[in-house]
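This report refers to the structure that appears directly beneath it.
One protein chain omitted, others in place.
A and B are the chain letters, set down in written order, and residue numbers restart from 1 in every chain.
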Amino acid sequence: MLKVEEPQPVHFSPALIEKFGEIVKRYPEGKHKSALLPILHETQAELGWLSSEAMDKVAAYLDIQDIEVYEVASFYSMYFLKPQAKFVMEVCRTGPCCLVGAEKIMDHLENKLGVKEGEVTADGLFSWRGVECLAACGYAPVLQIGPDYTFYENLTEQKVDDLINDLRNK
Amino acid sequence: MGRKLLLEHINVPGINTLDVYRQNGGYRAVEKALKNLTPDEVVEEVKKSGLRGRGGAGFPTGMKWSFLAKPEGVARYMVCNADESEPGTFKDRYLMTHIPHALIEGMIISSFALGASTSYIYVRGEMMPQIRILERAIAEAKNAGFLGKNILGTGYDLELYVQPGGGAYICGEETALLESLEGKRGNPRIKPPFPAIAGLYGCPTVVNNVESIAAVVPIINDGGEEYAKIGIGRSTGTKLISASGNLVRPGVYEIELGLPVEEFIYSDEWCGGIANGKRLKATVAGGSSVPVLPANLTLKLANGEPRLMSYESLSEGGFATGTMLGSGGFIAFDEDQCIVRNTWNFSRFYHHESCGQCSPCREGTGWMEKVLHRLEYGHGKMSDIDLLVNVAKNIEGNTICPLGDAAAWPVASAIRHFRDEFEWHVNEPAKALKTNYGLANYAEPIAKAEVTTGN
Partner (left out) sequence: MSDKVKVTIDGITVEVAPGTSILNAARQIGGDIVPPAMCYYSKLEGSGGKCRTCIVKVSKGSEKDPRPMPKLVASCRTTVMDGMEVQNITSPEVIEARSGVVEMLLINHPLDCPVCDQAGECDLQNLGYEHGLQKTRYEFERRTFDRIDIGDKIQLHMNRCILCYRCVFTADQITNKRVHGILNRGDHSEISTYILAAVDNDFSGNVIDVCPVGALTDKTFRFRNRVWFTKPIDAHRDCPTCSGKVTLWYKGDDVLRVTARKDIYGEVEEFICNTCRFDKKKTSDWVIEHPTHISDASVIASNHYETLKPLPVIQNNPQLQQANKVELEKTAKF
């Protein structure tokens, strides 16, 4: 359980609230809870992660109970309930990718970045983690980076190095 | 060269745009369906086509549609299942990326057939780029009058929306998908009632896979009977196969059902054989959930006849010697791959993806993963092998949704066909950490009909 020492106020930009409004329109009258998943994605894209305050604010917007948002956010693997590195490199670790070297790519990331799975580099830029099947088995090994979930396919150690350099200079 | 119905124009530059898609015959089927056919006639064509659900279960699509309840004054929903997450399967991603209008056209026709005025495409959240592609394509279609009010002047209204998932394999199960679409945790519902009676928001709903919906387009263009002429027996039409693993050319292929497996693996028209000049050890023919088969049983039936890429031929022999077409996720393992390690990997996947709602799956998937991990890392016991078989049996069939079965089958089948490799891991733990068991006799011709006791 999360112990909130000091509530951290969150601010949603007007653009974000506007997006919420657009999303809610997709569902029939009274079924606006359907907007929860897309709204959480938009919120995370803006804030980088979902703090309990951010989730409470979403709950208030949708007029649902706070716990309903926590339940949903913690169920799905894409929502970050803790602050993250700027670039979270998510490497597919499921069967077909491992047949063609996904584990080597993860080992390489660990060496190259100098951090273990889930840890953040000292500069706050990078972290990496293994995720389950990304449905790109034919282009394996693959990794993705949010919040737009750009895909990097047919990875080699060289490609990973180049990618890290590119991101560093971004 | 087999016939291509879905991917015929895949290499045309700009086929992802409405204009190019239309120049290549796109949206003809919408015009035909909405202007010349009644909804029931569309359903009838799909029934005649013999199309079977392309998401994995293989249930006849037309029949599923005909089950839809149609009470007066109650909305009906058409939902597309684009939560593609079955390991080994990536055809829907490919289709949505390169030819999004095929899905949208199929959605319009399907929604019309079922009388839905609001439809959703539930795309797995990780496919954010595909979500943007679809949203753009929907906007194009709407501008051109294929969506919105009074489509093509026929009086039919349809709004189509894309809904992102949040990262959960279980949402590929149709009732979990509906829960998720309602903004809840993706816990599968207890059936009955089936979605056809009470689905999204308690209303009658049909949920179909991306490829099934896209296949409706050629069915309407050419007629259900023409479609049914392609393929073999009850496996009609073409199927997208996602080929991955140790193949020379992995990728998405559209095949006519009935293609010999051997030809699919080795022909230069398709996968081009096993990569790096190695030999085939095993395959998983229909996505990670279906039973794994050794090379010999992949290529040939127990009676020595060639095995074909079709629903029936792949499942020939039951689970003793057969497997399933599933979602068409074809994974090839070369001689250097370790079956124990892969089985552990798959069971980690199911452990991670179990929703945790019902006890056999919640507890059993984790248990199997731990035992397999122990075996793979040299701490296994001989009794672990039978323990796994028994735990898999206790999960199978005893859960709310098929994830339990999907978690049990890969483990049970791996032990059924590769038991000696598991035993080798127990007997030679140090060796097993450094080297692999190799091809052994898994590619040798089957001497006679192999009879095992099932699980």
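The rule is short, and it goes like this: a residue touches a chain if its C-beta (ideal position, glycine included) is under 8 Å from a C-beta of that chain, and two chains touch if they have at least 3 such contacts.
Given the structure is predicted, the values throughout are model-derived calculations rather than measurements.
A.B. asks: Among B:H98, B:K370 or B:R419, which one touches the chain that has been omitted from the display?
C.D. replies: In the complete complex, the chain left out is touched by residue B:K370.
A.B. asks: Which one, B:M96, B:L158 or B:C358, makes contact with the chain that was left out?
C.D. replies: Reading the full complex, the residue touching the unseen chain is B:C358.
A.B. asks: Going by the touch rule given at the top, which residues of chain A touch the chain that is not shown?
C.D. replies: Residue positions of chain A that touch the missing chain: 1-4, 52, 65-68, 70-71, 74-77.
A.B. asks: Just checking the interface: what residues of chain B touch the absent partner chain?
C.D. replies: Interface residues of chain B facing the absent chain: 168, 185, 190, 192, 351-360, 362-367, 370, 387, 393-394, 397-400.
Following the convention adopted for this analysis, only the chains that are shown with their structure count from here on.
A.B. asks: Please report how many Å separate the Cα centroid of chain A from that of chain B, as a whole number.
C.D. replies: The answer is 25 Å.
A.B. asks: Any idea which chain B residues touch chain A in the complex?
C.D. replies: On the chain B side, the touching residues are 75, 84-90, 92-93, 118, 120, 124-129, 159, 161, 163-169, 180-186, 201, 242-246, 250-252, 284, 288, 329, 331, 333-334, 337, 341-342, 345-346, 349, 352-353, 355.
A.B. asks: Give every residue of chain A touching chain B within the complex, in rising order.
C.D. replies: 26, 28, 31, 33-38, 40-41, 62, 68, 71-73, 75-79, 93-96, 98-100, 132-140, 144, 146-151
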